[in-house]
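Shown here: the complex without one of its protein chains, the others still in place.
Lettered A, B and C in written order, each chain numbered from 1.
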């Protein structure tokens, strides 16, 4: 107990230190002039880097932080051009390997093929707060590589190192609540990506009530910044609309009365960590923690947006040879162009009739070229082993949801005993596990061509 | 302030969690039977590892912890034989690279050359306390590879990942004192490698007085175990003997009266991290911290053992064509074979006369085949940019020190303004920076052949 | 270091425990029915209170928390009537004392004169969160005693115990900043009594910039609730108006550039602790802390409201025989009745001419019946040893300040070397130490009658 607290004290030094720049040895800049950045980088990679690594790394990162976009691109191109692998060494290593395939030859080949910038990035991490600047660097790099595709190679090195450093084993799950420090909470407001948090009063309504929870992953070296977080509502039943969850006037229930945990918002925080996946670990660990604290919980479910639906529908409508929409369908869909249809009971009923089967087709049949679901949120949860449980009509009337999905939301169900089998079915055979009513929507529909297999779950009891 | 404390709370969860095994999904073992360990490892590398990675990793590590030495060797050989790089892929990547040397081809070559066990080790780190077991694994591996040299290849992968995970940027320097938790302190007793700590009373004398300090590096994921620590005495002058520092009856001085900080013991703690270097960072950061807390300190110096001296002398004595020892020298050295010479004033004086010049030769002229100092402690401090300051006769009368070095100890001086230049001189030209009196000892001596250059310090002011 | 952290862990248990009601022994209510509250209180005072004190105390406090105002008065009257001193015992003790004035007789007299409710209140504190409920009790009691003066006797006992429990030696000064937990910060917003904090953005502007500080006193047993806090601006010069401090668009300065620390808002938080004085300790300790962290600071000063000025002026105007206001004064003051006078340069100049001398008279000559300054803020700071430094015209144009003080604010200067002498002069001779320009304002004024002595400060160098 106090052991962990010794440890936590220990950790305080990280942030404390972060505030001052650690210098060592001569106080004057080691090398001045930004034109010399490549020389500084070379120095950091040499033996001199061992003597004054922290100071050199800090100087380079400080230099970076003053660059404009042009300067940033130049720096990244420098990494690309001058800090790739040493080709002479690589060629020699290949030849040695081809002569005699010893383990040592493989090892040397692997090392020779490693771009020198990997070691450079490792050494930049020596600077106080190094990791934070490096994550910011990659955020810029992701933007730059759109126009400068050769930077893909540089990004591969950042990704490789980040995957190692942000290994799940190093992440820490923490509850975020109304007693969390304000400078962390303001980041929750800023990073919330699904259901916007308007102000601190709204934040309070999401964190303070007894039937609300929020959990985030943190990294020991990025103490002030969550990596990803999930907001959870503890409820009696599976909610059909986001207003069930976010209604300002609802009465909280005692947490121990809840039967259902609803994951209604998951937000990644660090653009610079895009592609480093935390989400599935987050959900699994939160489920584990909630089950321990509230043994009464028996249902773990999401209330999720359908970000790609309207876009897909629009493409299908415009497509002359849509395999999924008939001319009648297209005709029927015109009611969605009527402003205010969602508030007119007659139009609403008609829309429901046409939209729900289309949504079922979207979820079960609309695929990426490599055969996976078109919807990114769907890919995420199905890939984690959830099953598609229910499509909710007019479940989110916010502008964004109406624009993206005509107000549809969907529940994905995490049934603990089935998660692994569901995941395998999806990962290996692209099988989408879904609840019978959703498949029934499809069958009522006209026969879809090319329909992928759909299953009801692996342990039908 | 409370932000860091939010963070430290956050970190508590690491150790708390470590105590229970996180399981998720089906509660029964995923696969039973230790014969199936290779299948479990393969599973962890496949998509199924994404669904139940934590549980799989925990199962493999648990399996490991029950192995005897034979089982451990088999497991390591399994890693060697079945989890190297995919050679087919590697050959294809080489061919593609040789056809067109695009950045993408280099990247793919690099990835193809990576042994599959690297990703396996990364995923083993998903288990609670994974890193701790992995460090223990490498400790075993280091022992195994003595007899099974092919395991060198496996060790290269552990080393590579550990160098990344134990990057200096992730380490935390912490004072260790008499208010540190007992379970940490008992490790200080256990790991002390230079001047043995006999019991808790002796530990108290090293930690509690106002003029004593101890600092250790910790890693966030190994919270209960220091990686390396240094013991420091705050004194008025540079000590000439270890008894100046460890004398039980000495009177402590107020810390702010001290002018000198003496690093009198540095111990690496984790055998499994051998070769991952922390020592130079440790000294530099401790110097930085001490300077901030005690502005009166103006001298930073070690009081170090000379572990290789007696051994070197013995070899030279036995060598028929020693370039360093004359027949007279050898004759004179016989007094060291007299038991109790160190307590006989006449013998002591004679021994001093013969030993000090020999010690100077040992430090300045005795080299490894690649031209570096023979003494490992000397290599460490000179490589960090210290200078060889003083050789102390009969400075440590303990059995070990008498056996290893006829009681000699040595001071290495860390002069802040010279550290970088000293380091460069040593790293690039094998130059040993030493104080004039030491070089003078050498000159009084008969001319040594093949003597390496020796300098007095780079900024002689 | 980790010792304090052992300690802090230790403290966590307080709040953790507070969340559940500690019960011991039989789980059923010890006695049911609110009519029995007097019996419960008697029980708590008897030997049975020793066996089940915590549970009994919790039951009584729970009962209290459900009472309406009538019930609360009844409870307090119960304490008054049935839990005073035991008069028989008291009479006997008096007689014994009058017979033989031994120390033991005094002691027994003192004990016999102690109302039984003191011990009752001590035992109520056994309940989890007892102290918090007791503070709330006294808040109610303060309101009740306005109409029920006999409750003064009960309040004396609460006051006596609170003065002991909230002894300065038990209070903890803590910085409050933007990394403080939100549930503490929302209390800062709620309790701010001088310059209202409109929302979280405004709070952030007061806490987050480098040149802002806030400090609060906490009590170990009231962990979530500050007792009193002060907001500080670090500035180059002494501000003349609150807008210098609170202007939204101002550019923060680096804290180490500041020469002046301005205490611009001090708020008591707990009504239930009224009369238990923390303010002077707070200012002294904050000065001490700031001087340690920022050695450049040489001026410690307030920017304070003048809450009683308009009221006093109004009374003087209406008084037919005011000794302080002539008929001309009264005439001249009519411009203050013009709406918008503060925005009309001509009226503003006229107002300044008439108001400043009157303010000087208010500060230096307007007294309470017992000869102390009429203005409560003035009494507080002068009593702490500050000197009246400067009166600032139109320094706060908020509605409240215009209504209370025609926009006047005042600086009190804490000059470290003079504090004690100033305090003595004020405490013993009602001397008001003020800067010469203020006394000059008075002299330019017509000679005031009955003017109290006024000094310029004790160490005029």
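Here is the rule we use: contacts are C-beta pairs under 8 Å (C-beta built on N, C-alpha and C of every residue); 3 or more make two chains touch, one makes a residue touch a chain.
Treat the numbers as computed from the prediction; the structure is a model and nothing was measured.
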item	value
Option touching the unshown chain, where C:193, C:210 or C:416 are the choices	C:416
From A:85, A:103, A:175 or A:407, residue that would touch the chain that is not displayed	A:175
Option touching the unshown chain, where C:74, C:202 or C:224 are the choices	C:224
Residue among C:168, C:331 or C:352 touching the omitted chain	C:168
Interface residues of subunit C (partner: the chain not displayed)	2-16, 22, 24-26, 47-48, 50-54, 80, 84-85, 87, 90, 94, 97-98, 101, 103-104, 106-107, 109-110, 113-115, 122, 125-127, 130-131, 150, 152-153, 156, 161, 163-165, 167-170, 172-174, 180-181, 183-184, 218, 220-221, 223-224, 280-281, 284-285, 287-288, 383-385, 416-417, 419-420, 423-424, 427-428
Subunit B, residues in touch with the chain not shown (by the definition above)	1-2, 5-6, 8-9, 178-186, 199-200, 204, 208
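Simple rule for what comes next: only the chains that are shown with their structure count from here on.
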item	value
Most central chain, Cα average position	A
Chain centre separation in whole Å, for subunit C relative to subunit B (CA means)	58
Per-residue overlap in subunit C, given as positions that touch at least 2 other chains	1-2, 6, 179-181
